[in-house]
Every structure is written in structure tokens, then in C-alpha cells.
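All protein chains but one are shown at their positions in the complex.
After this line comes subunit A, so read on.
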């Protein structure tokens, strides 16, 4: 007679993972046996992220009444079950204090993951003592010796006068140092939002050139989201880099000002000297060609295995002559072709078609190549590979498993157009179109390990780079700019791809002749039974750099933003909710 508690734990987890938190609260009340099985899972993940103005609250309203109840039920429960919590996501400062108890029993000491978003700083001037939120954070870090993952974010800051900014900044340094010192040595990944404005020139405070920090020998991934790079050589970023000898992955967010204020030598020197195992780099932001090149060149002797460049050029720069990722940076990237396994370019159209072709012809270890759109609506460009370049020479990247790249400049078959007396005579013939497409398919077929193939990278709302859509009734929608048209049809040479035994995800798009046609449908079910056609709206995520969870909860306003420890006792709930 098997019952639920007979199931092995990993099987129980499969079931529990499919249940909502609300369902879990019902399961724990079924019987003693079920309580023992379900309660630890229920308490494993404590998520209090909320935005008062948005609907993404989870547990917020209930948490408030629960913690404020007159019988102290909330705090008693936290004391009793705090040790079960392994993932903690907290938004407001006062709540953080609750998880730090003086008792040994039941205190929150088994965290594996902590995500802490600071609340809005109060308007009142801060005093010189350590703000309670920072103290709570420091204490929480000190009592969680098995913490593996820490994510700290500052939310929207305040627009306040210069004087106040200065005082907060002064505060910041000492509190920064306090929590940095408290970082547990078990830490494996650290994600920091260290954005602070460089608009104010008021502070003269210098960071100490050296400060004692624990050696974070397990830290392999360090992500700076929104780093404004002023004084990068002195700030906590460099301080941290010096104590991560086993760092493998580094993410930097850069801004245009980097070039004028960065002590480049120092930064490159630090990376080379202190992070010999660094092999993965992500750069997100906008900067000059020279600066991108500098950062790419900063690697230690090993050579990059993974490079992700997300270029965020604001629209306003288009005509201002600021070039962004370009020739120098491309050269720098290509120098690492021998070691590169993962390359992802988001909106870096400065890495042009010739560069892409060169990469594919020299990077023998390459496993993933993504040339995609960046996030956000400003990014209307994507790097791409022209058909002319593609067919020039053979690719050496036979290890390639994932290929997502726009292929353009394919001559358009004119037979798809209704006969038009005014047709442009320079439009290529169908023969030419099919010939080129066959060549492309043959090139793709050499990638025997391919699992993912995406050559249609239109945004869901953007038909600019798509092919001409030919409708069933003979009408057509002509695209404005591009001569795309890799057709997913047997005529075009699709058949040669049936040999790709590992293929699981495809988006080729192209003219409606193709997978809408019967012959292709039959072909598809016969030769590609396991292949999933990626819908147009689905975006290709970066497997090396997973999106930071709940980043959408952070407003990225240009307002002054502070590191998390600035906030000083912000109360998420009104009036007298500060419980002890």
C-alpha cells in the first residue's frame, strides 16, 4: 500500500514543483505525514518581492497582515521555520531585519540564495550610524555560511540636493566596506547593481586603495549590472576582483564615460594579475570602439572561451558620430577565435558580415554563435551574415551546436512575385536564388552537431528584415529594405539538412512556400520528427548568462541611484509596522 510519503524525495519534488504555493499550504494541513513532506518545500523559497504599483506582488498583502498580527504569529513562525528557508527574496529593508534573529534555533542560517532589493531611501537625512538595513544585511550575511548566490540591487533612488548626495555617498563607502567584509566565503555567484550617478561632482571622498576582504575562493561568477565606471580602479569593483582568484565569469555594464575616467592600465592589470581563470566575459552597454577593444583585450593568458557583447546604443547617437563597437573591437574579438566556444552579439552590427564569416572560418571550438537583437526598442539593428560572404570559404566550426544569425542578401526569386511589367530587371532569377540558397544549405549541413538553427531573427513587431511575405491568394507584402529570403522549401535545398541528427529547434522563416506546403510538411515529419519550430515571438536567451531574476522589478530611471546599503530603514508598510 504505497502512500505519498513512500515516494523518494526527488520524486516528491517533481510533484511539489508543479504545485502553487497556495496548494502547498493546503497540503501541509492534510496530515502529520504530509506536513513532514510538504512543509520544508513550502518554506524553502520565501519571496517578498513586490512593486506597490504593479501586479507582481507575491505574498505581499498576506505577509503584511501576518507579520503585524497581534499574536506575533509571523515572527514565531519565522523563528520556528527560518532554518528551512533556502531562497530568500526581499524587497524592503525593514523586512530584512525580521530574518535576522538573535536566537540560534530556527534562525535563518541555511540560505543558499539571497536576493535583496533595497527600498526607496527616506527623505530624512541619514545619521552617521550604520543604517539598520545595512546592519541587518551584514548580520544576515554573517550568519549564513553556506550562501551560494547573492544578488543585491538598488531600486529607484531619490532626486535630492547635492548636499544630501554627498552625505549619502560618504555613508556608502563605510557601509560598502562593512557588507563586503561580511561576504561569506561559500559564495559562488555575486550579482551587484552598483549604479551611481556621475552627475554630481560634489564628493571628494576617495575609496581606500586597499581594504581587507575575505578571499572568495569559490566565487566563479561576478556580475556588475549597471556599473557606472567612474573611478573603476578605486571602487569596490576592483577591490572585489582582487579577492576572487577562481573567477571564471565577469559581467560589466559600461557607459560612455568610461573612456575619460578609467585608469585602463590598472583595470587590465588587475584582471590579469588576480583573475587568471577568467574565461567568460559579458559587456553590456554603450561605449567607443576603442574601449570595447580594450575590455576584450584585457583577458588573462588563457584567452576567452565566452564573449557576450550587448551593445545598447541609444537612438540619439545614431547621427552623432559615436561609433560604438567597430573595427578595433572586432579585431580584438577575432584574436580569440582559437579558444572561443560561445559568442553572442546583441545589436552589435559593428561586427560586420565579413567579421562573422572570419570567425566561423577560424573558431574551431565554437559551440554557440548568436547574433541577435538586443533587448529594448532602441535596438533596431542586428548583426548578420551576408549570403555573399557565407559562400566564400569553408567553416571550421564543426562543433557548432547553436547558430542564430540573420542571413541576408539572398537573391530573391522573382517567380514568387506576380508578373509585373514594371519589375526591376536587376532582380535575380529564380535559378540564381535557388543556387545561392542551396549553397547556404550545404554550408549549414556541415554543422553536424547542430541542435538549434535560427536564421530568421525578426522582432515580433518588426518585419524590416524579414523576407517578402507571399500570401496564398497571390498578394504580397513587400519588405522595405532587405533582400532576405532563405526559403524553408525543398526547392531551395532544405533536404540536405535532414542529416542533422541532433537538431531540435529551428526557425528559418522565409517565404510561405516552405513549411506551409504539403511536400515540406511530409518531409518535416519524416526527417525532423523531434524538431520544434520556434515561434516568431520567442526570443533566444543566452544560456551562459541567464537573465537576472526579477530585474524587471527595478526601474531603470536615470535618477540618482544608490547601492543597496544606502537605504536607511525604509518602511514598506505604513505607520508603525516596524516590528522588532
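Keep this in mind: a contact is a pair of C-beta atoms (placed from the backbone, for glycine too) under 8 Å apart; a residue touches a chain by one contact, two chains touch by 3 or more; residues count from 1.
In this section, contacts and distances are computed from a predicted model.
Novice: Just go with whichever of "Dihydropyrimidinase-related protein 2", "E3 ubiquitin ligase complex SCF subunit", "Monothiol glutaredoxin-S11" or "NEDD8-activating enzyme E1 catalytic subunit" UniProt uses as the name of the absent chain.
Specialist: Its UniProt record gives the name "E3 ubiquitin ligase complex SCF subunit".
Novice: Which positions on subunit A touch the chain that was left off?
Specialist: Residues touching the hidden chain, for subunit A, are 1-4, 6-8, 11, 14-15, 17-35, 42, 46, 57-63, 65-67, 71, 73-74, 76-77, 80-81, 504, 529-530, 543.
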